[in-house]
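The other protein chains are all here in position, but one chain of the complex has been omitted.
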Amino acid sequence: MNKQQILADVSDFMAEQIPFQKMLGFEIRKFHPEHCELAFHWRDELMGNVPQRILHGGVTATALDTVGGLVAIASMLERFEPESETQLLERLSRCGTIDLRVDYLRPGRGKTFTASATIIRSGNKVAVARMELHSDNGEHIAFGTGTYLVG
Amino acid sequence: MNKQQILADVSDFMAEQIPFQKMLGFEIRKFHPEHCELAFHWRDELMGNVPQRILHGGVTATALDTVGGLVAIASMLERFEPESETQLLERLSRCGTIDLRVDYLRPGRGKTFTASATIIRSGNKVAVARMELHSDNGEHIAFGTGTYLVG
Amino acid sequence: MNKQQILADVSDFMAEQIPFQKMLGFEIRKFHPEHCELAFHWRDELMGNVPQRILHGGVTATALDTVGGLVAIASMLERFEPESETQLLERLSRCGTIDLRVDYLRPGRGKTFTASATIIRSGNKVAVARMELHSDNGEHIAFGTGTYLVG
Partner (left out) sequence: MNKQQILADVSDFMAEQIPFQKMLGFEIRKFHPEHCELAFHWRDELMGNVPQRILHGGVTATALDTVGGLVAIASMLERFEPESETQLLERLSRCGTIDLRVDYLRPGRGKTFTASATIIRSGNKVAVARMELHSDNGEHIAFGTGTYLVG
């Protein structure tokens, strides 16, 4: 299987086929073994604090978990040579979050939010990513760390 | 202001007025200074892993963050004597998550999920809660720890 | 190799051969695949806050990391059938902490401290443990969670 094609196929799948990510309006902007990004727009349904009109902490956690998982998978794919689509799918379906830490720094206010992830540790079994959430006005809203099972 | 009435009013507000919690179908089952619970039902929109039909990690994180925040607030209310509704609202709007850790133990499968939280540290400024997510078939899906600003 | 003998040998090694654990005076009290315990005594050298005479946070973190690692290893040994001592040592030397979270609840005061760990997730590659630190006067000083590479 062609490596570029695999990356493109998996990115498309992640972008289109994950119901909860679609529900929140996540759009994948970058899918690369070192760095991934997704973006989403403000909607009133995403609010957690109504008087102050700020994002629910769970939206922030979901964005960070998702983008960290993307970079963990992209990083795993770089060194994995699947012999068939079945083998690729089998490997992907075994991937998952082991643990996640989110640090909330500033209120989640803005029109568009960008979550980005950098790979920190990329092993055969476990990957670690650091993630950040920023708003379109440049505020650093949250950061996080995720440990992912990739093997 | 009457303490029981405050607890009841805040519980109603939390149950009905937080858009993202409504979107996910969270129902508050217990709102007590030591222990809180919420429940929600499986819906396909909450999936993160389609081939295996399991909850998105962000749903789990949201449930744990939410129930931990509930017990942090209930615990803060127990020692707080607001002189007016304005003072109560002002205090509540300052509360928020400082950080959250989620440990994912088993795939999120089931018809109904219950998230519960126990208060571990209850200070004037900071509260710490431990949280768990269980499915209706008795599986322990995740646990977590949250640190909350309450003052 | 005999399973009981392996557990006993590894426990002895952990108790006697780790310099930093000896420096802190850690004594292993229980080494079991589900639950481990260690104890240590107050010494002025372990202080972090002199006016209040309380343990340094690093001592607490070390005790929790150590006891969590013990239960991760004991749990791994239960399902691992080494063919030789070399294979056992090779596997042990690959084990290590992936990440650690410590929640500090109360000041570390007392004469003797007991750290205990329970296995929460025991996989072929990754184990997760929850840990607690108590003082001899019954105070719950800290708890924590550790994720360990065991394969």
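We just call them A, B and C in the order they show up, numbering each chain from 1.
Keep this in mind: a contact is a pair of C-beta atoms (placed from the backbone, for glycine too) under 8 Å apart; a residue touches a chain by one contact, two chains touch by 3 or more.
These figures come from a predicted structure and were not determined experimentally.
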Margin query: So one chain is hidden, and I want to know which residue out of A:6, A:95 or A:120 touches that hidden chain in the complete assembly.
Written below: A:120
Notebook entry, point to check: Pick from B:37, B:65 or B:99: which residue touches the chain that isn't shown?
Noted result: B:99
Note to self: Take the complete complex as the reference. Which residues in chain A touch the chain that isn't displayed?
What the structure shows: 101, 103, 105, 120-121, 128, 130, 143, 145, 147
Next item on the list: Can you list, in ascending order, the chain C residues touching the missing chain?
Entry: 17-21, 23-24, 44-52, 55-59, 61-63, 65-66, 69, 89, 93, 96-104, 107
Notebook entry, point to check: Contacts of chain B with the missing chain: which residues?
Noted result: 98-99, 101, 125-126, 128, 145, 147, 149, 151
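Following the convention adopted for this analysis, only the chains that are shown with their structure count from here on.
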Margin query: Quick check on chain A against chain C: do more than half of the interface residue numbers occur in both copies, making it same, or fewer, making it different?
Written below: same
Item checked: Rounded Å distance between chain A and chain B, as computed from the means of their C-alpha atoms -> 23
Notebook entry, point to check: Between chain A and chain C, what is the separation of their C-alpha centroids in Å?
Noted result: 33
Note to self: Can you list every residue of chain B that touches 2 or more other chains, as numbers and ranges?
What the structure shows: 101, 103
